[in-house]
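With one protein chain withheld, the remaining protein chains of the complex are depicted in position.
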Amino acid sequence: MQEIKVIRLKDELQLREPVFLVGLPGVGHVGKLVAEHLIEELDAEKIIEIYSHHFPPQVLVDENSEIHMVNNEMYICSTDECDILILVGDHQSSTAEGHYQLCDLYLDIAEEFGIKKIYTLGGFPTGQLTHSDEVLGAVNNPELKEELVNAGVVFRENEPGGGIVGASGLILGLSRFRKMDAACLMGLTSGYLVDPKSAQSLLKVISRLFSIEIDEGPLEERAKEMEKIVARLKEVEQQQQQMAMPEANIKDEDLRYIG
Amino acid sequence: MQEIKVIRLKDELQLREPVFLVGLPGVGHVGKLVAEHLIEELDAEKIIEIYSHHFPPQVLVDENSEIHMVNNEMYICSTDECDILILVGDHQSSTAEGHYQLCDLYLDIAEEFGIKKIYTLGGFPTGQLTHSDEVLGAVNNPELKEELVNAGVVFRENEPGGGIVGASGLILGLSRFRKMDAACLMGLTSGYLVDPKSAQSLLKVISRLFSIEIDEGPLEERAKEMEKIVARLKEVEQQQQQMAMPEANIKDEDLRYIG
Amino acid sequence: MQEIKVIRLKDELQLREPVFLVGLPGVGHVGKLVAEHLIEELDAEKIIEIYSHHFPPQVLVDENSEIHMVNNEMYICSTDECDILILVGDHQSSTAEGHYQLCDLYLDIAEEFGIKKIYTLGGFPTGQLTHSDEVLGAVNNPELKEELVNAGVVFRENEPGGGIVGASGLILGLSRFRKMDAACLMGLTSGYLVDPKSAQSLLKVISRLFSIEIDEGPLEERAKEMEKIVARLKEVEQQQQQMAMPEANIKDEDLRYIG
Partner (left out) sequence: MQEIKVIRLKDELQLREPVFLVGLPGVGHVGKLVAEHLIEELDAEKIIEIYSHHFPPQVLVDENSEIHMVNNEMYICSTDECDILILVGDHQSSTAEGHYQLCDLYLDIAEEFGIKKIYTLGGFPTGQLTHSDEVLGAVNNPELKEELVNAGVVFRENEPGGGIVGASGLILGLSRFRKMDAACLMGLTSGYLVDPKSAQSLLKVISRLFSIEIDEGPLEERAKEMEKIVARLKEVEQQQQQMAMPEANIKDEDLRYIG
């Protein structure tokens, strides 16, 4: 198999004012949850499958015990205003080189479809189990900020402090070389768990950006399941705090200095 | 040495209705044990050696202190109904890229021999030391299921939940691109130990699929040895349970949510 | 994206007696702190950006929530005597291969500018939290030593004992193939923390080497911040020493023998 294999299920596609949404697995799977939810609710159609030896050498098994190889997939759907190209996947690249190769491929395809604007969806790890409704933003072009603020996105100086790792960040960087506008939208999440609740917050922002109505039902249910687990984890956390280590004397804000 | 080196010990081979069996090392070495047992019991003949820098840079030492380089090997043997091409090896690829390259090579050779059907053999880790006779299946084509169920294979929704990692899974995925039918047959096993007992269960299924009689003697003996070790490990397990951590408060079924 | 992408912001550059200063992240970020400080104090101008898939697949976020891709950058500035080419960056290569590829690229550019002398700046980990004002040196040509000793650099037999890892060392090795003189200047530092104080010591040496005056103000402030943290860490250290392990019976000087 060549390094990357692209299978097109449809050709001769003409997209209308297309916007590119990227929702790959990552912190709290927030971006993936939102993208998959949109695909379902907007009856998106699969148009491209991407396979690569930069993905883990693995297959997944479905409810009929049929396998499919780990891949990334692109879907299209329409709103009144525009078409949306959505990228989802089982995994991100498991190599640094692969991240660069694949993100460049995604952008090649995006360019081919005449994409002008990109939103990458992800999670921002707070380390706190208590939920916040906030959606944090970062952009590769300051002109994007106003529209995003109006949709409820928050911008904070130098946040995320550790930068944005993986496709959600790299696509912003690489699209800049192609003069494409791109923003990363991150739902705040603990960083420990899959977080449908943070996905709901992010979904609200998306709905405003595309002025569409999305039924949150399925996410709602998963969110309820999680709350039970979070409750249990909080107990554990407390137990652990009681056996705190001397290191705890170092305040969090110091850690950023540690080389 | 080129990335992959294939040494053919025999050419001009004509195979009769050939089926491809893959038994590489993996969980509990179940697939490897079965494949090696078949090679011995069916007097299979070695026809191909495969060397690659995707295998660990290592040699193994035999009973005469002679070395052989880590490799994968292909054997052929015959039943009344068909010929069987068997892949065994010391190791699987130690790189993700290598998994893709090597599995594609295996399938090139399989195509060359006119293989129509593939069974990859492996183990399915239960985390439990108590033995189960079950053999779990996954397929790349639903039409394969009936025959397998008749041979005693069990199919369970979305199992294995973590997918199938390595050659046993990847070969199912990649063979689909070549319109070859492939199934993965997994003996249930603890995941902690080499498991000849699980290999016996899998061997029974194979015997039915090929309607052949196989003497289980040698596997039987190794299985007995293992039972003693398992008994000891169970003691250890109990001792450890007595010093359980607070994390234990989180139920297993929660873990699948952990991002 | 090709393996390495070089963006030149200025062409047709003529440099006067140019010297190459390398200040990439490393032990205590000493080299990086000094290089960034020089860029600011000497109003250096950015001339080159280097992107590579050998850098982590990541973007960083600035005070305006704008991103920039992890990269390395080259700046030029002038003193009365010469021009200085300065290399700084967010990260070093995250692969061994990348270290070799990138260091060779840096030297290609250095050669193109007619560089005759190179100083790589780094930190030398002492494992001790108590500050030392010392700057340790290593060279790829003994003739460099006299000038450096006069500027306050110390040379110690076989130090650093573990060699010099990463670009600061590799550039010395690779530049030798090109008959370029290069020295590595290392500020002593604990190895646990970003160390602006060690950067000040190294900056003093640089000032003498280029006979320039540099305002240490900004470094001074950060140094003060750190002292507080160091104080706290020392407490922790003491607490930990009270729960010392039996291994502690092995004297430090023995460890170098451990295979």
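Residue numbering begins at 1 within each chain, and the chains themselves are lettered A, B and C in the order written.
Just so we're on the same page, contacts are C-beta pairs under 8 Å (C-beta built on N, C-alpha and C of every residue); 3 or more make two chains touch, one makes a residue touch a chain.
These numbers were taken from a predicted model, which means no experiment stands behind them.
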Touching partners, among the displayed chains, of the absent chain: B, C
Candidates B:E12, B:D43, B:E63 or B:E213 - the one touching the absent chain: B:E63
Options C:K32, C:H53, C:H99 or C:K197, residue touching the unrepresented chain: C:H99
Contact footprint on subunit B, counting only the chain that is left out: 1, 27-29, 53-70, 94-95, 191-195, 225-226, 229, 232-233, 235-236, 239-240
Hidden partner interface residues of subunit C, rising order: 93, 96-97, 99-101, 103-104, 137-142, 145, 155-161, 163-167, 169-170, 172-174, 176, 184, 246-247, 249-250, 254, 257-259
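What we mean here is this: only the chains that are shown with their structure count from here on.
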Starting at subunit B, fewest touch steps before arriving at subunit C: 2
Chain centre separation (subunit B, subunit C; CA means) in Å: 50
Rounded Å distance, subunit A centre to subunit B centre (Cα mean): 35
Of all residues in subunit C, the ones touching two or more other chains: none
